[in-house]
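Just passing along the structure, written as structure tokens.
In this view, the complex is presented without one of its protein chains, the others remaining in place.
Going in written order, the chains are labelled A, B, C and D, and every chain counts its residues from 1.
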Amino acid sequence: MSQAADTAAPSPPDERLARRSPLARLLARPETGSLAGAVVIYVFFFAVAPPFRGLDALATILYASSTIGIPAVAVALLMIGGEFDLSAGVAVTSSALVASMLSFQLTLNLWVGIAVGLLLALGVGALNGYLVMKTGIPSFLVTLATFLMLQGLNLAITKVITGNVASPDIADMDGFGAARKVFAAEWNLGGLSLRISVVWWLLFTAIATWVLLRTRVGNWIFAVGGAQSSARAVGVPVRRVKIGLFMTVGFLAWFTGMNLLFSFTTVQSGEGVGNEFLYIIAAVIGGCLLTGGYGSAIGAATGAFIFGMTTQGIVYAGWNADWFKFFLGAMLLGATLLNLWVRRRTEAAR
Amino acid sequence: MSQAADTAAPSPPDERLARRSPLARLLARPETGSLAGAVVIYVFFFAVAPPFRGLDALATILYASSTIGIPAVAVALLMIGGEFDLSAGVAVTSSALVASMLSFQLTLNLWVGIAVGLLLALGVGALNGYLVMKTGIPSFLVTLATFLMLQGLNLAITKVITGNVASPDIADMDGFGAARKVFAAEWNLGGLSLRISVVWWLLFTAIATWVLLRTRVGNWIFAVGGAQSSARAVGVPVRRVKIGLFMTVGFLAWFTGMNLLFSFTTVQSGEGVGNEFLYIIAAVIGGCLLTGGYGSAIGAATGAFIFGMTTQGIVYAGWNADWFKFFLGAMLLGATLLNLWVRRRTEAAR
Amino acid sequence: MSDTMTTGTPLVRLTDCEKRYGTIIALTGVSLEVHPGEVTCVLGDNGAGKSTLIKIISGMHQADAGTYEVAGEPVRFTSPREALEHGIATVYQDLAVVPLMPVWRNFFLGSEVRKGAGPLSRLDIRFMRDTTRTELRNMGIDLRDVDQPIGTLSGGERQCVAIARAVYFGAKVLILDEPTAALGVKQAGVVLRYIMRARARGLGVVFITHNPHHAYPVGDRFLLLNRGRPLGAYTKDEITRERLTTLMAGGEELEQLSHELEGAAAADADLGRVAEELEQDVAELSGRTAPPEQGA
Amino acid sequence: MSDTMTTGTPLVRLTDCEKRYGTIIALTGVSLEVHPGEVTCVLGDNGAGKSTLIKIISGMHQADAGTYEVAGEPVRFTSPREALEHGIATVYQDLAVVPLMPVWRNFFLGSEVRKGAGPLSRLDIRFMRDTTRTELRNMGIDLRDVDQPIGTLSGGERQCVAIARAVYFGAKVLILDEPTAALGVKQAGVVLRYIMRARARGLGVVFITHNPHHAYPVGDRFLLLNRGRPLGAYTKDEITRERLTTLMAGGEELEQLSHELEGAAAADADLGRVAEELEQDVAELSGRTAPPEQGA
Partner (left out) sequence: SGHGGKKAQESAADTGAGKANTPRMKIAMVTHQAPGDTFWDIVRKGAEAAAAKDNVQLVYSNDPDGDKQATLVQNAIDSKVDGIAVTLSHPDAMAGTVKKATGGGIPVVVLNAGVDDWQKVGALEFFGSDESLAGESAGTRLGTEGAKHVLCVLHEQGSVSLEARCGGLARTFSGKTDKVYVTGTNMPSVRSTIAAKLKQDKSIDRVVALGAPFALTALQSVKDAGSAAKVAAFDMNPAMVKAVQDGTVEWAVDQQPYLQGYLAVDSLWLYRTNGNVLGGGKTTPTGPYFVDKGNVAAVAKYAARGTR
């Protein structure tokens, strides 16, 4: 990239710039810090927990990370755009419930339910975005309200329709096989079970990274989060960008919901509560600013991976379960401090 | 206040100012909107729920609101100062556990435990603040880590010491009576039970309001939250202010913990998780900005009251418990929209 | 308020414009015309309402009363995007940059250049980086790195980015709110040259400044504001440089200032020297004695 | 770099100062002295490092190399609070205000006036509001309401608050970073007068500006920066107004500009007129021909 500029203006090195080694330049990339955290935690558990060393353990960890990581990608984009979504966790459950109950009650092909679930998730996202932009109420409050309302609707409607608190089993319905292949396929490669959600996770992360860094919309996302009124002043369609971001969260929440549904064939109506914070946590560990305007999709993926790895790693290590949360907190703090230290070092190494 | 200025410079009314009625001026105060929300919700439940009408119901609501409202005051100050504290909820439990277990195990006077609990809560606050200021890691992450660690410590240490998940009963220990009078007294006025925590809540709100609006420290709190580097540039001791705010949260968490302990004589080690968000929610409903620099203690109190009233009101109204969360979300959204509408109206009414 | 000089519909015409922020009346009864190939200067004291006026033209705010026409058509912009689509580009006084974003992304923000088609259409990063570097070098700003977050640039460098951007994208109307405030002498000269070029290309320019030395040579029309009200509107024919300077400076006040300093000089010889110098400045500012120096 | 003019220890002395932001070298090998009763002007192009220099003096940043002495004592400020406690007050280029806070609270931020004692000690709100209003009125700013959030003031009004505040609290050293950038002619005059007054009261003043008309009359010492390096340091005796102006303006460039415009004038008569005017400006800026006009 710096070459591009050099060809345009082949000038002698600027005397106002200190030289920097290529290594230092690599280390100065924003993702490096959180990646370093991930690597250190991996190495740590690799050393202390023998069961952690196997490829199958890695597969389990990747799967656990992917279910946080997929929605976390969208949540990270939204946070870069300067907004919150507390309804993401229950929206996952809502779309899974709608998809399964609608198909079940009307005895339709599952893909009909899946499509309606998608519409619903996008609709909730659009509603969140519209309310935030129209009224100027902070998104924290608006999505808190939708969070509570969706949670209530999940419980109440499931109860009314099924007379129960879980969705019916849909394993024997039309379209189940195909949908499972798309959303929740599992390949067994010599005892190693690889799950499609991991592939999707990487794919969504790659797409989000591309959008953020290489497209116009990505530019706009950084701008609306970094300085909304400036963005508006230079002609960025702020409202459309933000509503689009909320709908992206809806989309990936729906996707996660489908993964949930086709992995477990039924969904508990109370599930998903609290997960919205896991998504936000993953994004923040990965370097997204809560105040908006800064962050990356790769960072969010790394954050989800750090979180997933730590949660599972403590179990693999066989540490006392009573102390689980303590270890989790300590490891997160450690990873964050390491991230910071790496960045400081690279800034000092001029 | 505007009189003060007028006496200083007795000038003819400025032609660049539109006149405004005293009513409009009253309505334009930042607290008016959320107060209006509270009043409307009160009137609403008064109309639909007969049990809500009694004074005893009001006492219950006020008590429920006070247990959110006391820590919410400190959380609001911290948010005005531009930071978060996710550890506030479990810090309540931690200080109660420490106070009761220490006194019990060493058979000390309860006041010793109470004092040690206070030291611990202040220490956690100071640690949070120190880490945030020293490392520059967002407070969301730092306090997330302390949240998890405290949660783990609560569970694990209680288990180790008592072999159980709750603290031992301290009702018969030295100092219980006096401490209960201070932290959890209950007066019975003709069948109406009034709890001291309500009084403390109002007192803390009043003190916080006074500090915010009438003291130097209050000025500094607004400044560090509104523009940290500007505040630093004009000589505000940013670090001391922020650490002080974290310690204030610690102090009121401890206070709430003591209320809990002396109301119920024992504490569950898993309690308090999730309450940190209730405090933040109360502050946000009351008009605090998540980005800092704006808000009020009275607003936070109103927010806690709105939240408490809605939660209890739905029960008093006898609505289906399945729909509870839905109603809660809808009422919160309604109150917020009303708040907004009042403010818009007053701005238009020039 | 003569319409003698130009015929045809103005590019932009505001009539009897009023703007309130809550109870604050920032602007009332103000009218303005921008003609192609003309520079309209808006002048006035601090807080007179100049920025408010141009924010209405650029679509940032809507007027509470009055009409707004672009090329003869009544319009009501609800966002700056609409104004931009009508070819109206603005340099805001607060610059409207996103501090955390790289310089080149800020330069092209809202008007990104893309290559490729359909879903593969992507930013032409190389072009945008090069253009940014070149345009800024043309203004006398030699950036170390166009990938630096714009928030880390110096005040003047930042202002140059905002100006270069508006000039690059301005199609019909160019609005400049105190563009030279933070600029060095060299850069300020470049900006004046830009204004002349835009004028020569037939753009309408609105130029806000506190510097009569900048305003008089480039301006064709002058709108003076005071406390949110129009104090006068003149074409260049109708006003002399001296009169303009006096109106802008509150000339009497400046003279009084130098007298005051001279008074103090009785006590302090050193101060006297400065007072003398200031007096010369005043003379030079508010009533030059050599008539042949004036153009036109 | 003569020390002829003043004797005694300077209020502030920076020696061989260097400052880097990551890989960016913003300042290197710069020295500066501020003496009581003297105005030190720091001049230079955009991005030359002027603001960086004063941020080191005011304690906002620490130098990466070099020494810093206040009244002869080596110091190492870790925050602006320490500089303030040494009587060094600063007007930052970005003004350092808290947008959401009322004007009067911003005015007194960090130096609040209190009444009452002990735990009852509280803000003297009436005094602070009145003082704010009065001080701003003295600068020619007539605020509607000192309770307005400062973020809603106009650019110039905001700058006046920052200046009035620094002048009010400045005890020994007053640092002004482009204080007159957004100001009207009247307000700018007031600021120059303030600088003279501070000087007369024996304060040391550091004054950054792009306007040689402002710099020369009030300055006693001139430090010129270019691309982060010192280009020269002069006392008033050592430099003429013309030389200073030329150094600041990059005088040749401005001349070139007017020639260029004249060239274009062949094609456009209208442009020619403006070129002529600009040429006059240039002549006036970079080499006035009437020697008796110069003071001292």
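In this text, contacts are C-beta pairs under 8 Å (C-beta built on N, C-alpha and C of every residue); 3 or more make two chains touch, one makes a residue touch a chain.
Since this is a predicted model, take the numbers as computed values, not measurements.
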Among the chains you can see, which ones touch the chain that has been omitted? A, B
Identify the residue among A:L260, A:L289, A:I306 or A:A335 that touches the chain left out of the display. A:L260
Touching the left-out chain: which of B:T265, B:S296 or B:T336? B:T265
Which residue, A:A166, A:V199 or A:L340, contacts the hidden chain when the whole complex is considered? A:A166
If the missing chain were put back, which residues of chain A would it touch? 49, 51, 54, 56-57, 60-61, 63-64, 67, 103-109, 151, 154-155, 158-159, 163-166, 168-174, 191, 193, 259-260, 263-264, 266, 268-275, 278, 308, 311-312, 315-318, 321, 324-325
Which parts of chain B face the unshown chain closely enough to count as touching? 51, 54, 56-57, 60, 63-64, 67, 154-155, 164-166, 169, 260, 263-266, 268-271, 312, 315-316, 318, 320-321, 324-325
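Heads up, the rule we're going with is that only the chains that are shown with their structure count from here on.
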Which chain pair racks up the highest number of C-beta contacts? C-D
Comparing centres built from CA atoms, which chain ends up most distant from chain A? D
Would you mind pulling out the distance in Å between where the CA atoms of chain A average out and where those of chain B do? 31
Here the gap between chain C and chain D, centre to centre from mean Cα coordinates and rounded to Å, is 22
Roughly how far is chain B from chain D, centre to centre by C-alpha average, rounded to an integer in Å? 45
Going through chain D residue by residue, note those that touch at least 2 other chains and give them in order. 24, 94, 144-145
Which residues of chain A are in contact with two or more other chains? 16-17
Quick check: in the complex, which residue numbers of chain B touch chain C? 15-20, 347, 350
Complex contacts: residues of chain C adjacent to chain D: 21, 24, 37, 44-47, 51, 93-94, 140-141, 144-145, 148, 152-157, 159-160, 178, 181-190, 192-193, 196, 199-200, 210, 212-213, 216-218, 248-250, 253-254, 257, 260-261, 264, 268, 270-271, 273-274, 276-278, 280-281, 285, 293, 295-296
With touch defined as at the start, can you tell me which chain C residues reach chain A in the complex? 58, 60, 79-81, 84-85, 90, 92, 94-101, 105, 108-112, 114, 121-123, 125-126, 129-130, 133-134, 137, 144-147, 165
